[in-house]
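Only a single protein chain was left out; the remaining protein chains are all shown in position.
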Amino acid sequence: MATLLQQLASGLVLGALIALIALGYTMVYGIIQLINFAHGEVFMVSIFAAAATYKWFIPESWENTWQIALPCMLVGAVLVAVVLAVLMERFAYRPLRNAPRLAPLITALGVSQMLKEIVRLNYPDAKSAINVPRAFIDEPIIITVPGGTVVLQATSVLLIAVSIVGAVILQLYVSRSRMGRAMRATAQDPDTAKLMGVNPNRTIVFTFALGGLLAAVAGVLYGIHLNTVDTEVGFLYGIFAFTAAVLGGVGSIKGAVIGGFIIGVVKTLGGQLLPGGTGYDVVWVFILLILVLVFRPQGLFGEPERVRA
Amino acid sequence: MTIPPGWPILGLGLLYIAIAVAVVLALRLLWQRSAKALADKPGMLRPIAIAGGVLAVLAALLPWVTFRFNDGPYPDLATLQFFDEPWGVTGFRLFVLLLGVVAIAAPFLPVPARRVERAIGLGLIALGLVNTIFPLISGGGFGAITAADGAFAFGGVATLVAGWVVATSAKAGPLEPLPHWNPKVPRLLAYAVLVVSYVVLLLVVAWMLDAGTDPDGNTNTYAGPIFLSLLSFLGAALGALHAFGFLGWLTALSERHRVFSIGVLVVCALALPFTDAGTDYWMTIAVNVGVYAATAIGLNIVVGLAGLLDLGYIAFLGIGAYIAANFSGAAASALHVELPFVLVAVIAAIVAGIFGAIVGSPTLRVRGDYLAIVTLAFGEIFRKAAQFNIGGMTGGANAIPNIPPINWFGRDFSAPLTIGSVRLPSGVLYYVLIMVLVALVMVIFANLKNSRIGRAWIAVREDEDAARAMGIKTGQVKILAFLIGAMLAGLAGAVFAHKTSTVAYNSFQFIESVTLLAAVILGGMGSIPGAVLGAALLLVLPEKLRDLQDWRLFFFGLALVVIMRFRPQGLMPDRHRRAELADEGADGVPIEELNVPDAPDGSTAQAVAR
Partner (left out) sequence: MTATTAPVLAARDVSMVFGGLTALAEVSLELHEGQILGLIGPNGAGKTTFFNCLTGLYTPTKGSVTLRGDRLPSDPARVTVAGVARTFQNIRLFPSMTALENVLVGRHARMTQGPIASLFHGPAYRRGEADARRRSLELLEFVGLRGLDDELARNLPYGDQRRLEIARALATDPAVLLLDEPTAGMNPQETEAARQLIFAIRDTGVAVVVIEHDTKFIFSLCDHVSVLVQGRLLVQGTPEVVRGDPRVIEAYLGKPPEEVEAEVRQYAEEAAHSTGTAGTADPADSAEDLDTEGGSR
């Protein structure tokens, strides 16, 4: 029982991370129907940015005070991620808006390759994994349950809380604010939105920036939780996050979050309980994805596609 | 409190970036201004083109580096080589010289001069960039072009400026329409043209592969820039030929005489081992190109014709390879049986085809990009299964090593071959085999594309609902695309297993699927020569850029981005897409918006929207 709960907890933590990244995928896909493969790399870069901020940009005297170090890391990561996301949109994707459908996808794959290589080759020692500081409360929370104890890192709690609160804020923002309305309008019909006075370019840039911001938050939390990072995490988490977005129904914020948690839990528990061990944990995730899509092609919370005639 | 070390570096970095951005913006502004000023002055073409051309000729004669590099492309280059040795202008300087001369001549010839100048200008810029950046990187920084004593090597900079000027001259008026040459010429003439063109193509390919190889067969230290210079020059030359209408004509001729063309092409391909490129090394790479080309053509059925995005395609190659490995009699295989290769290839194709149908079956319900994710999922599942040695069939992390070479009539395919007195490199038999396979796959693709099935695929790609309304059973048709495509990949995989002699799970990573997809899209979706060209480029380029070592993957990504930016339809687009994009600039505007007569009542506007 206790071990199961412990597994469940780590599944939820993983899910929270995936959910935060998935939000960026889902918003961008919702608005311009692009699988932005480079989004996972934005997440990866932001982890490195956080580590760099800690190492080179804050005075030593602050390094041991997480109340200062963590916000600084967050600012550094968010700045880098948002600038990166915006540049990407402006210079890689926007020129291709009227190109054949697959062109931007290939560009996204190319951008993602470039980002990974730039970091790998230029960040000191990034050819193997680097360390990221803990920068948060150190004492774990120990909960006693029937049959043992469950140990929760403080960062785990933080992660889950941030992802849920973040998604709620985002949902409110998208449904209530002016910019949110513009985003939904552009997603539904860019031409009509334009006629109604929405500036589609600005809306799209904003969407990318918002996605970058969430990826950076995820990045910092990833860093302080796992304390290590390499350049491969972008691809891996990117795939999981996009899978989560698709599972939940692309375009749906609620879907992305729930999809993220489902994937986190299935991967962790599947790796423990199902045959094949942790080696096959990814396989269970993908099998679940395929099953969901076959029986519910629009994902769990997506709108069914309308036949137009 | 001390300032942390990152801040000064960041400040300096931002300063550099600001300067770079300012320079780029200034150049762009200048470019836009001059383009605007020239737009209605076709008379300016000649003076500007001549100025640019003369500058290019001069640049070819100027020094490019301030000191002598080791043997390679930069000997004696601190001098005005031309005056000591009039015929000694070689290598990239010869290219710059030639392009300069053509730039001067073009406005006086009955050709679409602005198109020609544009191609030449871009070629010059590429030549200038390659041969300026390279000495900077591997020649010790700015010292390579500005020596400490103040000497400055103007060659590269002058070429860049010359290229820019020549390209600007193309802005004097709109681009001319492409000349159309009638492809209905007497059969014999057409055959002659095709044979000559393909032989030239063969020689060019051999030249390119051989570029940067010393007479003793070792790769020159400067192979990278030599190759890239050649590529830039050939690009400019092809652009000029295209402007001339020749390439379009050649394509039309090959389409009219399809069987003959494929025959000549096969013969030319088989002649490659007899050229300078006929080394063990290039044979190995050529076989890999063939394997990828055959697979890419299979993928082209799925993506290019049926419009179904597949991000896990390498799995089918892998399935073919593992099947072949298991029936090869290799010690590590699960079955320990050895079947004749032909039989094995058929089994590999069939099994891969079955998996193709399985992977394709969600298309019955899942559409578009969702399908892409499903295929990606299948690809990853395959890789994991291979990694963990599913059913003992894959060898897991140990792979299946020591797969014996193909052996037909007692002839070992990996041994060298001697015909008369000519000794051909080892691996040449694999090369022949894979070329025959690629030709076969090409014929399969071409025949299917121009058939009832092929039209159904394209219809599904264009508009699935309309296709169904035409009586096409779209589900069956899509699964068929996956099935046939996967079979072709499985065939290629069988050859791959024997040639590489080791089948390991990490040959089938996601990046390989991306490479395949990139080959299809770079070449041009739905186009056969495109897929082969794409596969060849993506496998040969990294070999040629070995001195970039670490940066190879970065440049791979950059190349994808740049090509998609400037040629989203691919390098050799399919006939339809070519026509679609014929009038440059107008693409992207739906035709309805252009041709709607005044709407007589509200209903039309509604009908037109979307």
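The first chain written gets the first letter, and so on, giving A and B; residue counts start at 1 in each chain.
Simple rule for what comes next: a residue touches a chain if its C-beta (ideal position, glycine included) is under 8 Å from a C-beta of that chain, and two chains touch if they have at least 3 such contacts.
What you see is a predicted model; the values in this text were computed from it and never measured.
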{"item": "Hidden partner chain, touching residue among B:A190, B:L231, B:A269 or B:A459", "value": "B:A459"}
{"item": "Touch with the omitted chain, as defined above, among B:A192, B:A469 or B:V562", "value": "B:A469"}
{"item": "Residue touching the undisplayed chain, where the options are B:Q32, B:N398 or B:N447", "value": "B:N447"}
{"item": "Missing-partner contacts on chain B, residue numbers", "value": "444, 447-448, 451-456, 458-459, 462-463, 465-474, 480, 484, 576-577, 579-580, 591-592, 595-597, 599-604, 606-610"}
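We adopt the following convention: only the chains that are shown with their structure count from here on.
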{"item": "Separation of chain A from chain B, taking each centre as the mean of its C-alpha atoms, in whole Å", "value": "33"}
{"item": "Complex contacts: residues of chain B adjacent to chain A", "value": "1-7, 9-10, 303, 309, 362, 365-367, 369-370, 372-374, 376-378, 380-381, 384-385, 387-388, 465, 510-511, 514, 517-518, 521, 525, 550-551, 553-554, 556-561, 564-565, 568-569, 577, 587-589, 609-610"}
{"item": "Residues of chain A touching chain B in the complex", "value": "29, 33, 35, 52-53, 55-61, 92, 95-100, 102-107, 109-114, 116-118, 121, 191, 235, 239, 242-243, 246, 250, 276, 279-280, 282-283, 286-287, 289-290, 293-294, 297, 299, 305, 307-309"}
